[in-house]
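Shown next, in C-alpha cells, is the structure this report addresses.
All protein chains but one are shown in place.
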Amino acid sequence: MRRLSGFNVVSLTLGFTFLYLPMVILVIYSFNESKLVTVWAGFSTKWYGELMRNEAFLDAALVTLKVAVMTSTLATILGTCAAYVLVRIHRFPGRTLFAGMTYAPLVMPDVILGLSLLLLFIGIGLDRGVLTIVLAHTTFAMCYVSVVVTSRLVAFDESLEEAALDLGATQWETFRLITLPIIAPAVISGWLLSFTLSLDDLVIASFTAGPSSTTLPMKIFSAVRLGVSPEINALSTIMIALVTVGVITASLMSKSAAIRKAKDEKAAARA
Amino acid sequence: MPQTVFAPWDDPAEKPLIQFKGVTKRFGDFTAIDNIDLDIYAREFFALLGPSGCGKTTLMRMLAGFETPTEGKILLSGQDIGPVPPNQRAVNMMFQSYALFPHLTIWDNIAFGLRREGRDKAAIEARVEEMLKLTRLAKFAKRKPHQISGGQRQRVALARSLAKAPKLLLLDEPLGALDRKLREETQFELMDIQEKTGTTFVIVTHDQEEAMTVASRVAVMDEGKLMQVSTPDAIYEAPSSVYVADFIGDVNIIEGKAHQTGTKLQIDWAEGQPALSATTTKNFDLGQTCYMAIRPEKIAISADRPSGANVLQGEILDIAYLGNISTYHVKLPTGHVIKAQQANTRRISRREFTWEDKVWISWTDTAAVVLAQ
Partner (left out) sequence: MRRLILIAIPYLWLLALFLIPFLIVVKISLSDTALARPPYFPQLDLATGWQGFVDFLRELDFENFTFLTTDDLYWKAYLSSLKIALISTALTLLVGFPIAYAMARAPEEWRPTLMMLVILPFWTSFLIRVYSWMGILSQGGLLNSFLLWLGLISEPLTILNTDTAVYIGIVYTYLPFMILPVYAALEKLDGSLLEAAEDLGCSRTSAFWLITVPLSKQGVIAGCFLVFIPAMGEFVIPSLLGGSQTLMIGKVLYEEFFSNRDWPVASAVAVVLLLILIIPIVLFQRNEQKQRESEG
C-alpha cells in the first residue's frame, strides 16, 4: 500500500481547511452573543430565536421550498425524458438543436437566462410569481437532470431492454419495468440536484420573481449587501446543517447498500 | 568435440549475475517471499512460474527496485542493489500492461529511456532505429500506442525496455494479453531476440507451457517459496514434489506404501491388487507413504493383456479427443481413474477404443517418478 508523502498530506490539509474553515467560522459565530460579528462575546442562541420570529424570512423560506419541490419534480420528469430521447432515439428531425438546447443552459450565465425569461414573461403578459420562478428554474434544472440520467443510461446494458422486448414486453412496459428501476438512482440524484439548484438560485429568481414571491436567497442577498449579520449566520448554519445531514445520510445509505450487495455476492459465490 | 551445452548453473567456476541471499518480503503480516536463495546466470532465459499470488511478481519487482526486501540481500554482479533506486539500475522491465506512454509516439516511447541518459541525438536516433528494426516496427514509428495492435504494442514495450541495453531484462507476463496463436509466435520471437542481444531475461508467467518453451531454467514457486529450480525437461520428467508434478502438465498420482530393495521399489496401493513397481535413486523407509507420479503419455493402452511391470485392467469412462492425441479416462475396479494418452496416428473413424470398452493399461518400471511428498 502506498503511503502519502509529506507534500500530499500538506496539500490535503491546507486544501480542506480552505474549503471548510469559512463555513466553520460562520457556524461558530452564529452562536455569538454580540451583534458585532467579529467580536466573541459568549455563547448564545438568541439569533436563532430572532430568526424564528422574523416572519419575512419564514415566508421567504416557504416560497423557496414550494418552488424547489415543484421545480425538482417537473425537472426530473422533463430531464429524464430528454436523457432517454438523447441516448435511445438516434434519429429525429431537429435532434442536433435539441441536444444543443439541453446542453446550453448548463454553460449559459445566470444573468442571461434570467433576463431572457423575464423578457418572455413580460412579452406574453404572464404575471410574475411562484409560477414564473418554477418555469424558469425547471428550464435549467432539467438540463442538469438530463446530464445525470444520460451518464447512467449510457452505462446501461442495452441488451437488458432487448431481452425484455424479446420476452414480449411493449416499449412502455420495458421502460417502466426495466429501464426506470435501473436508472432510478440517477433519477433520484437528479431530483436532489434540481432541488438544491432551485433552493440555491438567486439571479434567475431575482429576474423572474414578483413582488409577493421573494425567495430566501433574495432575502439573504438583500440582507447581506448591507454587511454581515448574526441572524444570517444562524440561518446559514441551519442550511449547512440540513445539507450535511442530508448528504451524509445519502452516502451512508448508498454505502450500506453497496456493502449489502458485496455481502450477497460473496455469499452467492460461496454457495 | 561435442557441442558445449549452455548450462552455467552446473559450472562451479561460473559467477552468477544475480544472487538472492535469504530474501524475505513481508507486506504487513503477509509473507510474500519466504527466505529465498536463488542464483541466475548471465545470458539465461529464466522463468518464474507459479499460480497468481505465489510471489513471483514480488520477486521481479524487487529486482526492478520497486520493492525492497524485508530481510536478505540481492546482488547484481556481486553488488548489493538494495539501496539503488529503480531509475539507476542497469535493469529494465517490460510491464504486464506494457505501460506504453499514451501521449508519445512509438518512436518517442522507445527513445524515452535513452533521452534520460542524456545521450547525443545521433546516438539516440541510431539506437531507436536499431530497436525498431529488431522488433519489426519501423513502419509504425510515428503512430501513437492506441493506433497499433496488441501484438505490436507488446513489441514496442520490448523495444523500449531493451533500448538501454540493460544487463537484465524483466518481463512481467509479457504475452498474457495476446491470443494463443500470436502468443506462440511471439515466444519464439522473444527467444530469438534474447539470443541476438545476449541479454539476461527473467520472465514471470503463470502459463507453464510458455515457461517450458522459452526458458533455459524454470523456477516453480508456491506461497513465497521456491518449489524447484531446474531445466524444463528436469522439471517435467523429474519433479521434486507432487506439487510440481501436478502443476506442470497432466499427471496421475497414485498414493501407496513403499517397500524398497536397492533401486527397486514396490508400492502397495490398493487392497487385493498387485503392488506397482518403479525404480528410484531415493531412499524410502519400509511402509512410508509415497506417491507414484506417472504422465498420461507414458501409459500404454491396449485391448489384450500386455506383459510388463505394471499392468492394470479397467473400463473407459471418457475420451477427450484433442486432435493430435486422445486422452482416455480409465476407471479401475478400485475406483481410481487413470488418464492415458495415445497419439491419433489413424483417422478417427477407425478409432480402436470407445466408451465402456474393457482395456488394459500398462507402464514400465522406469516410466514413473516416486515422490515422498
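Each chain carries a letter (A and B) given by its place in the written order, and its residues are counted from 1.
The rule is short, and it goes like this: a residue touches a chain if its C-beta (ideal position, glycine included) is under 8 Å from a C-beta of that chain, and two chains touch if they have at least 3 such contacts.
In this text the structure is predicted, and so the values were computed from the model without any measurement.
**Student:** What are the shown chains that the omitted chain is in contact with?
**Tutor:** A, B
**Student:** So one chain is hidden, and I want to know which residue out of B:Gly53, B:Gly72 or B:Pro86 touches that hidden chain in the complete assembly.
**Tutor:** B:Pro86
**Student:** Could you tell me which of A:Ala104, A:Ile188 or A:Met253 touches the chain that is not displayed?
**Tutor:** Missing-chain contact among the listed residues: A:Ala104.
**Student:** Taking the full complex into account, what residues of chain A touch the chain not shown?
**Tutor:** Chain A touches the missing chain through residues 1-2, 4-5, 7-9, 11-12, 15-16, 18-20, 22-23, 25-26, 29, 37-38, 78-79, 81-82, 84-85, 89, 92, 94, 97-98, 101-102, 104-105, 107-112, 115-117, 119-120, 122-123, 135-136, 138-139, 142, 146, 171-172, 196, 199-200, 202-203, 206-207, 217, 220-221, 224-225, 227-228, 232-233, 236, 239-240, 243-244, 246-247, 251, 255.
**Student:** To test your reading of the contact rule: which positions on chain B touch the chain that is missing from view?
**Tutor:** 64-66, 85-88, 91-93, 95-97, 99, 101-103, 112-113, 116-117, 146, 160-161, 164
FYI, only the chains that are shown with their structure count from here on.
**Student:** Hey, how far is the Cα centre of chain A from the one of chain B, in Å?
**Tutor:** Here chain A and chain B have centroids separated by 58 Å.
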